[in-house]
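Here the structure is laid out as structure tokens; the discussion comes afterwards.
With one protein chain withheld, the remaining protein chains of the complex are depicted in position.
Which chain is which? They are A and B, in the order written, and residues in each are numbered from 1.
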Amino acid sequence: MALHRCAVVGVGQTNHTACRGDVSIAGLVREAVDRALLDANMTLADIDAIVIGKAPDMLEGVMMPELWLTDSLAASGKPLFRVHTAGSVGGSTAIVAAQHVMSGLHKRVLTIAFEKQSDGNAMWALSVPLPFSMPVHAGAGGYFSPIVRSYIRRSGAPSHIGAMVAVKDRTNALKNPYAHLHEDHWTLEKAMESPMLWDPIRFVETCPSSDGAIALVLASEDVADKMPGKKAWVHSTAMRSEPTMFAGRNQVSPRAGEMCAEDVFRKAGITDPLKQIDAVEMYVPFSWFEPMWLENLGFAPKDQGWRFVEDGVTEMTGALPVNASGGVLSSNPIGASGMLRFGEAALQVMGKAGEHQIDGARTALGHAYGGGSQFFAMWVVGSEKN
Amino acid sequence: MRDVAIVAYIEGQNTSATTLSPVEMIVPVVHEVLKRANVQRSDIDFWCHGSCDYMTGQPFSFVSAVDALGAWPPIMESHVEMDGAWALYEAWVKIQTGEANTALVFGNGKSSAGDMNRALTLQLDPYVVAPLWPGFRSLEAMGARAAIDAGTVTERQMADVVSRSLRDAADNPNVLAYGYRDADELLDEPMTANPLRAHDCPAMADGVAAIIITTADRALEMCDRPAWIRGIDHRIDFQNLGLRDLSRSNSAALASFHAGVTKDKVDVAELHATYSHHEIILAQSMGIDRSTTRMMPSGGALVANPLMAAGLARFGQAARQIFKGNADRAVAHAAQGACLQQNIVAVLEGN
Partner (left out) sequence: MADDILRIRTPIGIDYTWSSGPGSVVYMRGLENGKLIGRRCPDCELVYFPPRNGICPRCGVLLAAEVEVGPRGTITTFCVVNVPFLGQTIKIPYVAATILLDGADIGMQHLIQECEAADVRMGMRVEPVWKDKSEWTPSLENILYYKPTGEPDADFDVYARHL
């Protein structure tokens, strides 16, 4: 559909951890950028345009931080663009960057997403009292837990599904040197004993809060063709949004997510996603969202997503490996988490995922969502041109 | 590149302090701009919004704006933490990929929600500059001082800009400042942030601006005389004031060059000059001759500056000059950041 092809030719990310006190925000960003540029065998001078994403500015206390980051990115004289679409921002940012290439406007685009949660006070930044609501949520877990309960009620899923996903992702993370959590002691039994923080969500089933950044170098077809290394061709991108709350809204499987998936698969020529997709990097900040998104994305029939988990379909060795990187459950630099999914999907089809490589992955899906499960961003990348 | 035109522009009432919520400010403007282009919500393939959390004092403040759009069934939508002019840019890029044909873009801001002179300071280096709380107006005054010292701007020129803007504003019902005051009278006013006087600074406003852009096959259905986007480009400069020559704007010059401003005569320019000296610096940097180009017939951002919407409003006001047949070639510009750090420029044509 798009008029010009686009490929991911460089991927770089930082180590994700609770507090990167050793670097400034700019230093964190440059770490990811320098790695991506090295991967693409380019320098900042080669870059035509930069697209930056992060979620809310109040987390670090810097308003429109890209204005300041211009200096450390040597971006003077270049187009520099800033995206913010809540939790899906990392995905949306990569899509906007890809469109800078797919439109024929630019040949080499650098895209960056980051969050340095330790530099601010997230609890303060996110708790602005308004008269519409009682402050009863106690964080994102409190917001999403009732939705998980609804899913369990509707689908009849057994209580251990969330724990199974958590154990899988934490185990996968052991193969990802950049992951925030490297915990090798998790068994299903132990996970089931993990305290219920926001019942029905257990502690082990929640994501950490991380500092981290990721950068991708995107290139046009003529540029990519001249490069010796492996690339991930962007086969399709899609975004959809719906309001946070309206009467009769399906919060378990939002229509915007379904439509976004239909669109991204249709544009990539995928008719049977379960068969044709080799790896999925899915935005799962609470483990129960894996079965929920499996249904929402059309991989599993309605109310059957949990059976995929139970049958090991989403294990690294399964038919549809989900979050071989360890996913958001193992690293969550909010603004960067979506682009991490997009970048990890690219690494899979480039064959550069290292220890968490899915053998023979040729086509992968990157998925991100944000807000009250209302903003969706996805891309399908492949080892071959579309 | 696909031919894309601005076909409708609506701005909400600019006020000094509205009691409406942001969503309530946006709803009527979205309805009106659809009506102006004579299209339905379902005709819009892509929506893009520009706003800033630090303007409203709420994280994820743009999320509730989706409520204003009637986003059901779900829509293809995006948001930039930038002036609405860059939302227009994202939509233009999207149309260039072939994945959309018609887009509605809007920007909104509520400058009255907090102390913007203070809030805008949070854009600066968080480690060594922002903690000093220099105040945004002071930074702009430094820019003006640099330009005056360099001989590129005079205080009288600044007063002339203000005098003309206030006079033009008298014909625009949607402004917060207007009047008939000559330069001598203005120069007698006291300084507020030397060399800036109060009238050199913008009239801060709460407001919304919305634009519909579309491709060649539908533009004439939506508008008798569309404003064709013949060139559009945006660039940024270093933020650190010590790394820049504040008497000019390199990024505005570059964006102007890439948008093709100087390829032909410019009938009208709507520049997002929030301080009086900005107009002079911008015109010089962009290659616009102020003696032959009609500058800011709307009165510009000096007389109504709804943050995050004021830049997109310049695009809308420039397009209006084309719609009405007052101009065949107009330049639209938006800026953000301290001392014209980031600039976007478009050339609009009627033919």
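Just so we're on the same page, contacts are C-beta pairs under 8 Å (C-beta built on N, C-alpha and C of every residue); 3 or more make two chains touch, one makes a residue touch a chain.
Note that the structure is a prediction, hence the values are computed from the model and not measured.
S.K.: Omitted chain: which shown chains does it touch?
M.R.: Touched by the chain not displayed, across the whole complex: A, B.
S.K.: For the chain not shown, which residue from B:Val33, B:Cys48, B:Val66 or B:Val266 touches it across the whole complex?
M.R.: The one listed residue touching the chain not shown is B:Val66.
S.K.: What is the set of chain B residues that contact the non-displayed chain in the whole complex?
M.R.: Within chain B, the residues that touch the unshown chain are 18-21, 23-24, 27, 30-31, 41, 54, 56-58, 64, 66-72, 112-115, 118-119, 122, 126-127, 130-131.
S.K.: Spell out, residue by residue, where the missing chain touches chain A.
M.R.: Residues in contact with the chain left out: 21-22, 61, 123, 127, 130-139, 141-142, 145-147, 149-150, 153-154, 195-201, 243-252.
By our rule, only the chains that are shown with their structure count from here on.
S.K.: How about chain A: which of its residues touch chain B in the complex?
M.R.: 1-4, 24-25, 55-65, 67-68, 70-71, 75-86, 92, 96, 99-100, 102-105, 119, 125-126, 128, 238-244, 246, 254-256, 259-260, 371-372, 374-375
S.K.: Under the definition above, what is the set of chain B residues touching chain A in their complex?
M.R.: 1, 52-54, 57-60, 62-64, 66-67, 71-82, 86, 89-90, 93-94, 96-99, 119-120, 122-127, 130, 233-240, 243, 250-251, 254, 336-338, 341-342
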